[in-house]
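For this view, one protein chain was removed and the others were kept in their places.
Up next, chain A:
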Amino acid sequence: MPSTTVTSLGYTPPDGGWGWAVVFGSFLSIGFSYAFPKSLTIYFKEVQEYFSVSYSEIAWVSSIMLATMYAGGPVSSILVNRYGSRPVVMVGGLMVGVAMVAASFGTTIMHLYICVGVIGGLGLAFNLQPALTIIGKYFLVKRPMANGLAMAGSPVLLFTLAPLNQFLLDNFGWRGSFFILGAIVLNCCVAGALMRPITITAKPPANQSGGDDDGAVGKTDPQAVRLIDGKQRPERAGCLARVNKLIDLSLFKHRGYLIYLVGNVVMFFGFFAPVVFLAPYAKHQGTDEYSAACLLSIFALVDMVARPGTGLVSNTRWIRPRIQYFFSFSVAYNGACHLVCPLLPGYTGLVVYAVFFGLAFGMVCALLFEVLMDLVGAQRFSSAVGLATIIECGPVLLGPPISGKSCIILRFTSTQSSKVNNLIFHTTVHHLHFTTQRSLETCHANGCVLWTPSPLGALVDIFMDYKYMYFACGVMMLVPGLFLFIMNFFNYRWLKQEEHEKKREELPMGSARELATMEETKDSEQNIKLNQEKQLTDSDNKEP
């Protein structure tokens, strides 16, 4: 795996130094992208009363924001491919800031849909993709660690934004809070400023500059890389070629990428529902509201620690080469947790489940993009993640109407003592908006309204018992876990076979190819010599 990504990048990533500042920038960007839409739900009750609209209408704001964030993935990828990460993130941060300020002067709910939903969502899309992409550009050896740390931004920022939003709401009302949030979200521009574009050092072609320490420096033009590799790509004319230059559609022919997509799409059906149902299931078992909220806090804290921890573990030399297996294991482990959950007795059983589930959730989150980078390589990652998110975006918009009928209302009255836990409950329950928003759940101060995809919500409705839902989720996680495991096993084997075949092909052609490469290097050497002479003469002329 690593060797192919190096040649596809065309340079050795620094793996440290300024890279850690970039990780912090990504931490902020990813955190805002995931946590911001969820934390906005704290304002919904007041906004709903102000505009005198129904609950589902106000919930659309969050839904549109998340949907746009995913639909904007390809647009973001195209811009990153063209301009690099830094300008896109800074523009994204500015967009969200302006959108929130505009929303604070809103007079109708449509105003909010457009400002917060569309423009805000697009701005967040411009934050998410570049943040993920630039990690792949700065890290290779320590990339899982960097990914784990950056993904930890989501729970940490959620934990910070939720109490902050409550504080703002209490002191400034929803309009003032949106206004101030516009400024807070400008910190994404700071994150963008940290994402310094990388100065690349390409690997020198054979025999060229043996003396140079850091090797010859040059543009990683796709054509140059191809020459170095000795491959030739035929020209493709027309519309498809233009689209392909912007975003790499050939990814859909990439076997590993297809496996990833199929596994993920099935997995997300059962991924977030257990988080949503954790508290109501606990209350169903007879625990009080405060303890149920504590469960979610435990879950969130374990998640926060599990993400960098998983990054660290997957960086070790035992796991790194087999990271796809590790990912499929963590997906299956999620499923196992859910299957076991209904069997655990009492509150202590639920606490144990919350701990293990938090660990599982964090593991999958931390690895989600790392395995994608591992599969397609950092060069194509930008397009890959854009295409993946737009496929996951459809259900976001379809979620609320389809599942409107299977709606479960939880009464969660806030008391003074459980105020903090109430907030944590709000935030961690929203934590389920992971990378697909097939379920939308919004909390307001006195209750939680859940919209879940008909199958899951209907399961609880029909049987009035949560254990069937947990069994279903468990199965829906185990199956893709096993699928990914088996398919990746075959994928590794096929890749090895292909490498062997490539090497065998190269042998008889070797002599012809060697000649060709020698000719090329001679030509380039001559060019460089000419340049050097030109420079010397130039400098001679310039010197007084």
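Throughout what follows, a contact is a pair of C-beta atoms (placed from the backbone, for glycine too) under 8 Å apart; a residue touches a chain by one contact, two chains touch by 3 or more; residues count from 1.
The working rule: contacts and distances are computed from a predicted model.
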Hidden subunit of the complex - UniProt protein name among "Very-long-chain (3R)-3-hydroxyacyl-CoA dehydratase", "GPI transamidase component Gpi16 subunit family protein isoform 1", "Ig-like domain-containing protein" or "Anaphase-promoting complex subunit 10": "Ig-like domain-containing protein"
Among A:139, A:159 or A:179, residue touching the chain not depicted: A:179
Residue of A:194, A:275 or A:487 in touch with the missing chain, whole complex considered: A:194
From A:84, A:130, A:342 or A:481, residue that would touch the chain that is not displayed: A:84
Hidden partner interface residues of chain A, rising order: 46, 49-50, 52, 84, 137, 169-173, 175-177, 179-180, 182-184, 186-187, 189-190, 193-194, 196-200, 216-220, 416, 446, 532, 535-536, 539
